[in-house]
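With one protein chain withheld, the remaining protein chains of the complex are depicted in position.
For clarity, chains are labelled A, B and C in written order, and residue numbers in each chain start from 1.
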Amino acid sequence: MDPYEIEFIGENRIVSIIPNFSHDKIFLICGEFGPFRAGLPMNVPLWLGVMLKQKQKCRIVPPDWMDIEVLENIKEEEKRSRFFTKMPNEHYMVEAKLILGAAAEDIPRASEIKTIIKDIWDIRMSKLRTSMDALMKSGGNYGRLDHLTMMEINSVKPLLPEAMDELHRIKMMARKTMPASLNNSTFSQTGGSQNI
Amino acid sequence: MDHDGIELSDEEEEITAQTVLKTLQNAWQNERLAPEILPHQNDMVECMLGQIQHMERNINKLPKTDLRASIHKMELNRIKFIICNYLKTRLDKIEKYCISILNDEKQRLESGTNYLTHSEYKYAQEYLLNMESHLKTTALNQVPGNMQTFDLNKLVIYPNLQSHVFLKANETVTGIVLEDLTGDQDEEIDLEEGSQHILQYKPIADLVKNGKVQLV
Amino acid sequence: MFGEKVIELLKEAERNRDTIDQYNDEKVRQIIEEMHVLFKMNMADANATTENKSLWTTVQVRHSALERNKRCLLAYLYSRMNKIKTLRWEFGSVLPPDVRELLSDSEYEWFSKYSTNLASYMRSLGQDIGYSGIDLTENLRPPKSLYIEVLCLTDYGKLELEDGDVILLKKNSRHFLPTSECQTLIRQGILKQIM
C-alpha cells in the first residue's frame, strides 16, 4: 500500500471539532454525526473535520496527545526503551500531518509540536531499521511488532517481508536437495520416444 | 436521509450500513495484503452499492451548493474508492493466478464454498481462453508438432502462501505452529488480542478468512 | 549455442519495463525457424538410432533445447501480454495509433478480447440491484477533494459534464472540475492537476 492509502484508512478516526454553524444531525453511511451547534464541540471522522476546516466551517480541537508535555514524555520514553512504546494513537502520524497541515492555527505551539512528533517518528524509524537487521540475523522467520503503527509497518514493505521470503526459499533449497524444476522436468523423467 | 437497518437477503439479523462498510473496508485491506484470493464479499459490495444509489438520489434533490451535498458526495467517493480498489485487486489476482484459481474454484464449486462471484468466475474462464488462443496463434501452432501443447501444468502460477505478512490479532488465538527449516524444532506461538506479528501467511490463512486476525 | 536469440529477446523485454517495444516479428520468426531445424535433425537422427545408439542422447539434448526455446518464446509473449493489459487500463479501450503500431496483429486481437471481457465484467457489477455497471478504471486513488484545478495539455475538444454543462478543453486552458469527472483524462495525460 502507499502512504496515501494508509492515510485514507487513518482518516476514519474520530476527531473533535467546533463548528461555526448550526445544522441538524447528518446521517452518513459510516454513522450519524451532529447535531452541529455553533461553538460547541462535537465528533466527526478526520476526513470530514479536515474538509470542514478547509471550507472554514470549523476549528479542530487539538487531540489530547497533541500537547508539548505529553509528547516530551513520549519522546523520552521512546528513547529510553529498547522496544517500541505504545503511541497515543494508532495513526498518530496521519493525524498529526493532516491536522497540522490544515489547522495549524487551531493547535497551540503547532510548530514545536510538529518538531517533537517528527523527532519521535525519527527515533522509531531508526529503531525499526536496527530491529529489522536483528530480526534477519536471529532467525528471519518470525517477529513480534507490538505498538508499531500501520504507517510504520508500511515503511518496511516490501523490503522486510520479501527478504524473509527469500531467506525461506534459500533455506528450503538448502535443506533438501531440490528436484530439478527446470523447463524439461517431465521429459527427463519419462524420456520415452513419445516425447520426440 | 435516514437509512438505518438494511436487510441482507440471506441474513436473519439486520445489520447496519455502518457495520457493512466496516466489514467491507477490512475485506479490502485483507485482499490487498493477502497473497492469495480470499472468499468474495459480494453481499457486502451489493449492499454498499445499494446505499450509494439511494444516497445519490437524495443528493440530487439537494441544492448544488448545499454543504450536506458535498459531505455526502465525499463519503460516497470514499466508498467507491474502496469498492473499485477491492474489485480491481481481486481481478489482478484472478489474472495472475488464473489457472490455479480456476482449478481450486472447480473443487470449491462442488462443495458450495466458492471464492469467486459468478461474474469473476466467468471472467477468469474467458481470460484463460483468450490467453490460450493468443499463445496458440502466435507461437504454439507454428512450432514443430511435439512442441505445440498448451500445457496448463507448466503455465500455472501459484500464489506464494509461504510469503510473510503483517497481522494484528482481533482475538486471542493460541498454538500457531511455525515451521523450523534449519532445526527440527517447530516453534509454537500465541497471538494475543491486539498483538502484532510478522510471519508466514500459510499457518494463519484461515484466521484471515474467519476474521480472527486482520492483515496490516 | 542453443537458444541464444531468444535470450536477447527476453533481455530486451526486461530492459524497458515501463514501455512496450515494437513486437519483434523477425526474431520470433528466427526462433521458430531454429526450432524447426532442430526438430528435423532430431527426426533424422531418431531414425538412425538403431545403428548408432549414442545418437539417442543427442536427440534428447536437442529436445531439451526445443523445450527451452518454447519456454522462452512463451515467456516473451506472456510478458508482453501483461504490458498490453496495462495499456488497456491506462490508455482505455482505444489505443493511440503510435502505441497500437507496437503490437502485432494477433496481439491487438488479444487486446480487443481482453478489453471486451473486462468491459462485460464491469457491466455485470451491481446488475442485480439495478446498476448499469461500474468502471473500475476510475476511483483508483483515495479521494481528497471534490473539485480540482486542471490544466489542459492538448486540444481535446468538448467535454460534457454530468450536470449537462459543456466545456471546451483546449491546449493550455485551465478549468475547475469535479474530480470524479476528470480523473480519467488526467491518467490519460490530457489534463494535469494544478496544486
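The rule is short, and it goes like this: a contact is a pair of C-beta atoms (placed from the backbone, for glycine too) under 8 Å apart; a residue touches a chain by one contact, two chains touch by 3 or more.
Everything below uses one rule, namely that contacts and distances are computed from a predicted model.
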Among "Phosphatidylinositol N-acetylglucosaminyltransferase subunit A", "28S ribosomal protein S9, mitochondrial", "Exosome complex component RRP45" or "DNA replication complex GINS protein PSF3", the UniProt name of the subunit that does not appear here: "DNA replication complex GINS protein PSF3"
For the chain not depicted, the shown chains it touches: A, B, C
Omitted-chain contact residue, chosen from A:Arg37, A:Lys55 or A:Arg129: A:Arg129
Residues of chain B (touch criterion as defined above) contacting the omitted chain: 154-158, 160, 162-163, 182
Absent-chain interface as seen on chain A, which is shown: 2-4, 7, 93, 97, 101, 129, 132-133, 136-137, 140, 151, 154-159, 162-163, 165-167, 169-171, 173-175, 177-178, 180-185, 187-188, 191
Hidden partner chain, residues of chain C it touches: 1-3, 7, 10-11, 13-14, 18-20, 41, 45, 52, 54-55, 57-58, 60-61, 64-65, 68, 71-72, 74-75, 78-79, 83, 86-87, 89-91, 98-99, 141, 144-145, 148, 179, 183, 186-189, 192-195
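Criterion: only the chains that are shown with their structure count from here on.
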Contact graph of the chains (line, ring, star, complete, other): complete
Per-chain Cα centre nearest the global Cα centre, belonging to chain: B
Of A-B and A-C, pair with higher C-beta contact tally: A-B
Remotest chain, chain A as reference, centres from CA atoms: C
Distance between chain centroids, defined by C-alpha means - chain A, chain C (Å): 34
Chain centre separation in whole Å, for chain B relative to chain A (CA means): 21
Touching two or more other chains - residues of chain C: 67, 71, 141-142
Chain A: positions in contact with at least two other chains: 8, 51, 183, 195-196
Residues of chain C that touch chain B when the two form their complex: 28, 32, 35-36, 38-39, 66-67, 69-71, 73-74, 77-78, 81, 85, 104, 106-107, 109-110, 113-114, 117-118, 121, 124-126, 128-131, 134, 136, 138-143, 146, 163, 179-180
Of all residues in chain B, those that touch chain A in their complex: 1-3, 17-18, 21, 25, 29, 32-33, 48, 51, 55, 67-68, 70-72, 74-75, 78-79, 81, 146, 154, 160, 162-166, 178-182, 187, 189, 194-200, 216
Parts of chain A lying in touch with chain B, wherever the complex brings them together: 1, 8-9, 12, 21, 23, 26-31, 47-48, 51, 55, 57, 141-148, 150, 153, 157, 160-161, 164-165, 168-169, 171-172, 175, 183, 186, 195-196
